[in-house]
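Below: one structure, written as structure tokens.
Apart from one protein chain that is not included, each protein chain of the complex appears where it belongs.
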Amino acid sequence: MTAAAATAATTAGRVVTRERVLGVGYIVIAILMVVFLGGGIAGEESKFGLNVGPRPVIPLPDLVVPAQLTVYLLAGICAFAGVVQLLRAGVRWWAVLLGIVAVCLVAAFLTWAAAGRSMSLVGLMSQTLQRSVPIAFGAFSGLLCERSGVVNIAIEGMLLCGAFAAAVAASIAGNVWVGIAAAIVVGGFLGLLLAVLAIRYFVDQIIAGTVINIGAAGLTAFLSSKVLVALPDLNNPPRFLPDKIPGLGDIPIVGPILFTNSLFVYAMFVLILVIHLALFYTRYGLRVRAVGEHPIAAETVGIDVVRTRYINVVLGGMMAGFGGAYFTLGSTGSFDKGMTAGKGFIGLAAMIFGGWTPIGAFFASLIFGFADALQNRLSILNVGIPSEVLLMVPYIVTIAVVAGLVGRVRMPAADGKPFRRE
Amino acid sequence: MSDERPKGPWEGGPDSTFAREIAAGDEALDRPHPTGPGGRRTIWPRIDLRAIGRGLVVPVLAIFTALVIGAFIIVLSDPAFWQELATDPLGAIATGIGNVFAAYGALITGSLGSPTEIVQAIGSGDSKAITMAFQPISETLLSATPLIFAGLAVALGFRAGLFNIGVEGQLYLGAIFAVYAGFAITGLPWFIHLPLAILAGMLGGAIWAFVPGFLKARTGAHEVIVTIMMNYISYQVVMLVLKTPGFQRPGRDDPISQNVLPSATLPPLIPDLRVHVGFFLALIAAAVVSWLLFRSTKGYEFRAVGLNPGAAKYAGMNIGRTTILAMVASGALAGLAGGVEMLGTQGNLTPGFSPGYGFDAIALALLGGSRPLGVVAAAILFGALRAGSTPMQAATGTPVDLVVVIQALVIMFVAAPALVRAIYRIKVGRTTGTEVFSKGWGA
Partner (left out) sequence: MRLELHGITKRFPGVVANEGVDLVVEPGQIHALLGENGAGKSTLMNVLYGLYRPDEGEIRLDGKVRTFRDPGDAIAAGIGMVHQHFMLVPVFTVTENIMLGVESTRGRTGFLDYKTARSRIVEVSERHGLHVDPDARVEDLPVGVRQRVEIIKTLYRKADVLILDEPTAVLTPQEDEELFEIMRSLARAGTSIIFITHKLNEVLEIADTITVLRRGKVVGSTRPADTNQGELAAMMVGRSIKLVVDKGPAAPTEPVLSISGLSVRDDRGHLAVDSLDLDVRAGEIVAVAGVQGNGQTELIEAITGLRAPLSGSVRIAGSEVRAAPRKVFEAGVAHVPEDRLEEGLIPGFTVAENLILNTYYLEPYAKGLRVQRDAIVATAGELVDQYDIRTPSMFNDVGNLSGGNQQKVIVAREFSRPIKLLVASQPTRGLDVGSIEYIHKRIVEKRDEGVAVLIASTELDEVLALGDRIAVMYQGRIVGILDPSEATPERLGLLMGGAQLADAIGVMPPAGPRPPDAGSAGVAPSAGGGAR
């Protein structure tokens, strides 16, 4: 058998075994749900708050459910999904079933965590969205670079520099917009540095990214210690406060989650749309994707591969710079050493998890943001699940995705490969 | 394709240019070659000082350039400089240069000590004064210890064509295992307990590195992504472990482990100085890695797979198994970095014990040309920077983070020799950049 045939055979084999494994896995999950989540909460009620803020225009009653019954019900759905999967009701449905099981698992977990207590569901969702903002911007940054074939692991450094530049510039000018502009410029500059190293000097793209990450961490920490400590006025920027969109913001549940946010959240929604349209429906996007998939083919139809890559990497840097501004202008209001705390790498993971598409990356960011928000809530509720375990989950899921254990993502074919003419 | 391949940096320095010149006239070469049987006794290239000198040009210029840029950062980041510049430009520049010399001077005396003090101390014969005088060097070697292990871990991976960016995480796991073995096992004599604790550290790192190695060999998952994710998982594992009763120090609410028992503690090399036997172990590890890579059949396989997987397959090597083994060996070294840090320097585990050793390690492996001896030299240099940075901050108010910036610049210039050549207008060699490690993500 040839390599290709062997691959085809193992792929086929893997699909079959994967279906079985998933099917059995769902049933096991259902059993675990009954035992561990449903076990100790007999007779208790879970209360989910649906209002946020002191005086909602349309107040909603809390959602109260019998905890154990709900968990059992959700477990039943999981078990059913497992049976469907095992009967191979359709290869096409496996992603849907996986989604259903994931939702049931999360819902059951929340029910268990809230048993005998009250948890603000809307608050959780709102926080999820907030926390996914820098991750999503990081993912968009990576996406723009990698769609053109340049690996960007410098997102973390770009976010950090964006955060720093935004804080200082906004403080000096006393204007948030100046801060945003400075963050974008600094991010774009780092993108240019990555592009020059990777494209002009053929430095290994991962090493180039690592250089930027280390340099950014060092430089911002240095300047923060030397300058910001001495001149605290430089680190006291105005902030973007949440703006409630009139009308929409008063809609129950949806309003507080989606329409009572700061600029960054709205910008994120706009960017999902803009990047999606630009990448998949415009001439620019078609060319970028061609360069990332098959640069030589792109060159033979007269596309300037090097220029396309430069443009995209700089755009990616600007995106990450913008996202970095969130940390200082949208969140805490001052710069702190290492404040991005790995969000750039999570953004990278979200990009991969989301299959190098803006919409996928956004939903992946939401999942990562949810894990973050949930562990925050649970540590307040003190439910006995270590928050560390929750925080690990997104990384484990990403590894599983990269290894092709759950589905298979497809990266741009020329991603990370230097391009040389002649 | 062939020009993208690394130029076989052998121990003894990249000899490419010299060898290339000779190869150019190769066809005309008619004299007998000096390699008859019984002639030379090694298959390792002879130590060619000219070649070593040539090999050092880029690293030395890289460090020099990084220091110069660092000097600019010191001057330009000083608010006083800008104020003075408006009124007295020349004075401002003079002050600036003075500040640079003060900062770098403090860096050097903080890492090497002051020669006069050393001479005086030895002259006085006062053992306490001598110890004091050598304290900066002790601190440098202490800082270099984990860096040597971590740098060796990355270098070993590079040799086998693997980019182990997960040394940081493997180091954490090594620390957890070593600390646990260090306090949980009681009643053993030191000559059993200490080696056991060190081995535990190696095991922790090895297990953590096995995962990306296995996934790469079996599914083609790119080790860079997997190891980055493993790093973040390891941080959470550390936090989790430090909250676990039995591991956490009794009576404490903050995340800190129990103390390593004296029987598992690495003793100081010299009484009253902090540098401990771990430094000695690091040198042994460098020798072992050197032996493994260049004197053993496994190392031959590692390097073959790293340089040319196609030829390795042709020669009947098992590429998957070699990849896993190299990753595990790299992880074991990373685990040693964490373990020795625990058993020698720190004595207990806290969440932020590593100031990014695993990332410095990438710089070290590049700077040292993935040669064990080069890694040791680079690690001592970085150790000196780290050890000197604290006195520098204390004496001149220049933040320690300057050292991190200098390190980043060093990696950049070493990774892009063309940049250095462009700055200094050196017309040597090719302009192709670094070895191509990353072959894209995923499959």
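For this structure, a couple of remarks:
Labels A and B are assigned to the chains in the order they are written; within every chain, residues are numbered from 1.
One rule holds for everything that comes next: a contact is a pair of C-beta atoms (placed from the backbone, for glycine too) under 8 Å apart; a residue touches a chain by one contact, two chains touch by 3 or more.
Just so you know, these numbers come straight off a predicted model, no measurement behind them.
Considering the whole complex, the residue from A:24, A:230, A:296 or A:380 that touches the absent chain is A:296.
Considering the full assembly, B:316 is the residue among B:187, B:271, B:316 or B:352 that touches the omitted chain. For the chain missing from the display, the contacting residue among A:244, A:287 or A:337 is A:287, taking the whole complex into account. On the side of chain A, touch with the chain left out of the figure occurs at residues 1-6, 8, 277, 281-284, 286-287, 289-290, 293-294, 296-304, 410, 413, 422. One chain is missing from the display, and on chain B it is touched by residues 1-2, 5-8, 10, 15-16, 19-20, 22-23, 26-27, 29, 33-46, 295-298, 300, 303-304, 307-308, 310-317.
One rule holds for everything that comes next: only the chains that are shown with their structure count from here on.
Averaged C-alpha coordinates give centres for chain A and chain B that are 32 Å from one another. Of all the residues in chain B, the ones that touch chain A in their complex are 4, 73, 77-79, 163, 165, 211, 215, 218-222, 224-226, 228-230, 232-233, 236-237, 239-240, 243, 356, 359, 362-363, 366, 397-409, 411-412, 415-416, 418-419, 431-443. Remark: chain A residues 146, 151, 153, 197, 201-208, 210-215, 217-219, 221-223, 225-227, 230-231, 337, 342, 345-346, 348-349, 352, 386, 388-389, 391-392, 395-396, 398-399, 402-405, 409, 411, 413-418 touch chain B in the complex.
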